[in-house]
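Missing here: one protein chain of the complex. Every other protein chain is in place.
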Amino acid sequence: MIAVPFDHHAPTTLAEAVALLARSPDAKVLAGGHSLIPLMKLGLAQPATLIDLWRIAALRGITRDRGGVTIGALTIHQAIADDEGCRSALGGLAEAAAAVGDLQVRARGTIGGSLAHADPASDEQAAVLAFDATLRLVGPQGERLIPAREFFRGPFDTALTPSEILAEVRLAPPGARSGSAYEKFAHPASGFAVVGVAAAVTLAEDGTVERVAIGVTGAAESPFRAAAAEKALVDSKGDAAAIAAAAGKAADGMTALSDLVASSEFRRHLVTVYARRALERALTAARM
Amino acid sequence: MTVATATYVGTSVPRKEDRRLITGTGTYTDDVVVTGMVHAQFVRSPHAHARIIRIDTAAAKRAPGVVAVLTGAEAAGTGTLPLFVKVPGIKQSKHFPLAADKARYAGDAVAVVVAESRAAAKAAAALVDVAYEPLPAVVDAEQALAEGAPVVHEEFGTNLAWTYPFKAGDIDKAFGEADVVVRQRIVNQRLIPNAIEPRSVVAKVDGGDLTLWSTTQIPHFVQLFVAINLGVPQNRVRVIAPEVGGGFGSKLNVYAEELVVPFLAKMIGRPVKWTEERREGYLATTHGRDMVHEAEIAAKRDGTVLGLRVRTVANMGGYLQAFAPVSATILHVFIIPGAYRLPAFDCEVRGAYTNTTPIDAYRGAGRPEAALLIERMMDRLADEIGMDPAELRRRNFVPADAFPYTTVSTLVYDSGNYEPALDRALELADYSGFAARRDEAKRRGRLRGIGLASYVEICGLAPSKANAALGVGWGGYESARIRVNPLGTVQVWTGTSPHGQGHETSWSQIVADQLGLRPDDVQVLHGDTLESPGMGVGTFGSRSLAVGGIAVHKATQRVREKVIQLAAHLLEASVDDIVFEGGKLFVKGVPERSKAFAEVVFQLYLAANLPDGMEPGLEAIVYHDPENFTYPFGTHVCEVEIDPEVGAVEIVRYSAVDDCGVQINPMIVEGQLHGGIAQAIGQALFEVAVYDANGQLLSGSMMDYHVPTAADVPTFDLGHTVTPSPVNPLGVKGIGEAGTIGATPTVVNAVVDALSPLGVKHLDMPLTAERIWRAVQQAGR
Partner (left out) sequence: MERRISIAVNGDAQALEVEPSLLLVELLRETLRLTGTHVGCDTSQCGSCTVLLDGRAVKSCTVLAVQADGAQVTTIEGLAADGQLHPVQRAFHEQHGLQCGFCTPGLILTTVDFLAREPDPSEKEIRRAIKGNLCRCTGYQNIVRAIDAAATQARGGARQAEVRQ
């Protein structure tokens, strides 16, 4: 039950949605609703107006062009998990999408909603970071493109201004000799990530690690890139010792969360373990 | 025409209940809508312990849609909540449905708002302004008993609600003669039952008649206390437990809401509904377990157990809820000896008030606690003397020729044959092949462990005299009423109140066999005090079949005998010469001299040709009082693999052999075991209700409290042995809780075994990843 009444608009174009949002200062943007509606039921969010994007067909679906892959904000998690192109070229993202919640949540929850909500423990943000995705934000002043690394500001806080809408996620699939993976220690009850690590690697022709990116979710107040670990692995041979050494640095500099499931000490440990596991699978994939 | 003699008892007859449940046409309490119905919302204390200084309801009363607001001070007419068991010397607090002086746990109801809609009631409830004076809280039972702890009920000057000592045999001699003494502290953590259907109550007053729909396992007790507390004549109170969506003990109570909602309906003259929200239920519906044991076992080096000493502290929560002391006393203390000959036993349980949600029965209620205790101690002992845990158990089993066996705790085990169940379980589990599997796992970096537990359960609750002797304030019988209609179909009213157990199917199998009918010819009705016999005790404690099923059986026998008597009269034969088979009654050796069952029944209603003294009609009411408890038993074996790097446990194999005596419907028996084992896995690995020091429930929603999912449990391999009970005519025992009782220690034993190469001797539940990881870390240091 949602105790506090609100107004509801269901525009069919993004421009219309942006205009509505500009006019309604206490509005919240609704995508699949799987972050916002639970909060409204708990009384933790009480927007006066909902701008419901569900009917904006242009925001739904996965498209490809020379620039890469564009995932509309309204694309449901299951569609990403099932998409052959994502599974082959952006495996870490497809795996993260498949790791979200449960079958019903994946059938309704969207990548845009999840990223914009910025729950510190949601899955896809780790992959979006690891693939250096670009997010297209649209507001009354027009649109801007922002790198994923600049998008996440804090728990439930992003670079979106109150009048902006996240329209799509753009990814440039890495080229040959690349691989990625998402490894997750799930909260046993909620299904959210206690620790989730997305790793994406590209090898040089000689087999050394040319590029590596490690996105971590669940462990700290915001998702982050494990910079020290990345630095340790790049230019290495990517062998077991190098992976272990790099993964050991994955929690460097982070302030770990603590809760009933995992203390901060355990979380830090999990970050290093899941970083190693994600890197191992990413490198195996890159070598195939 | 020949009619085959069908035997339904012992076969997996598909359930009669299913059709309405799989098509969405069953009616649960929250589905009930009555014209003019209004909605109640309770105002609950946010503080675990606080004096109520003042409640201002003015703003709430003015809120849109509000019909009434009631505070504890205004609710004297709801009486107090009942306690069904009286331990000598018990300090029983007055438990008001709405607290007026103090809130004693976070969630204690202090007021209630009634409004035209649920949303309006909820909005108005937020406007009830309660001035609290927060007091220091105590949540841990041991701390509650320590000097200087905040006192939950000031009138007692202590949190010690009761002490229950039990001593038999020469305990000092046992420990004096022991080669080995093993001591272990064991924590049996607090659980939240989590029936998937939240509690709900609907009350309707029509003139002097009060109808109550409630999510309850015990509708007759609810009727009794609604009548007593609200001053409504009992014959004008009708309580209906419609479809009930699971209980596991959490609906085995007379709850505050079951008194306040009908009180409100009377007060305002309109039907009232209340349905709990899940997070509300986590506070307001009873929790389970929460005991701490200090145990010592004394034994000879050859494994012969000599004695057991146990000191238990049981957390009762803020009040003593209806059956709470039973779980911690009778069912816990008396069954601790389990499957073993135990010469000396010294046990003392202390019950403590704390500022937490009251504890009461949760699946197994005292028996999973007892089984965990004895089966952990047996494993600790086996480890100490270097003996195989299965062998240690075998050496101490009560032997098959010793039944009926009187235990050191004075119970008389009806029947048992423990070794075959152990043997078969070990065989199912390929126990002898385990070492190879452990080595193979080790090569993969996994720690593999195997654990087993042999349990004995006490059920068939209960002989009424035993209840009285043990301080339970009500008989343990069960009732049944059978009516054979003039056209030969049958209706049965049972005093049991199933909420998933399939009594409609099982009871109709029992009846069908006796009357030569098909189960579909028998309609089983339950959960409605209007038509059932005067008193039904209800469904809990694995009692339904061994008590309620027997009542049905006996009632059926009575009508069967009457039919045979009339058949003898009609066929001009002696009663002893009448054969009743395949729906026909005929004279022995002369099958053509016969009457169909329906024909004889019809004559009973036609009443023109009855023998002298025979009354027309065909009905019977039976109150069956069992002569003894029943004692199911079995052995479970669990195999786990641990990822030592992160502490994750995977159950890779689970085998169990249970003996519940004669099975009426093996499919239902298996289903009960599956569910019971899954709940035990939940306790062993995942579940725990956590409070902070101020008494706030941290695991306060389904996002925090881990109810096992399908991905958390394996497929269970089940076998069974059949040792009939001699204490009832069907030879049945009970199966509702066996899975939980057997599996909880089994899973823990397996995990500890996996970690034993690291020197781990014991870990407390739940065996979460972090807890195991820490144990591994510690061992590595």
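By written order: A and B. Residues from 1 in each chain.
As a convention for this text, a residue touches a chain if its C-beta (ideal position, glycine included) is under 8 Å from a C-beta of that chain, and two chains touch if they have at least 3 such contacts.
Everything quoted here is computed from the prediction, not taken from an experiment.
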| item | value |
| --- | --- |
| Residue among B:A284, B:C459 or B:I677 that touches the chain left out of view | B:I677 |
| Residue among A:V4, A:L145 or A:A241 that touches the chain left out of view | A:V4 |
| On chain A, residues whose C-beta touches the chain left out of the figure | 1-8, 10, 30, 33-34, 37-38, 40-42, 50, 52, 54, 101-105, 107-108, 189-191 |
| Touching residues (missing chain, whole complex) on chain B | 12, 14-15, 17-28, 30-31, 33, 119, 194-198, 243-246, 248, 277-279, 499-502, 667-668, 670-671, 673-679, 701-703, 707, 709-711, 713, 715-716, 739 |
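We adopt the following convention: only the chains that are shown with their structure count from here on.
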| item | value |
| --- | --- |
| Rounded Å distance, chain A centre to chain B centre (Cα mean) | 44 |
| Chain A partner contacts - residues on chain B that touch it in the complex | 118-119, 122-123, 645-646, 686, 690, 698-699, 702-707, 712, 768-770, 773-774 |
| Of chain A, residues touching chain B in the complex | 1, 3, 185, 187-190, 260-263, 266, 269-270, 273 |
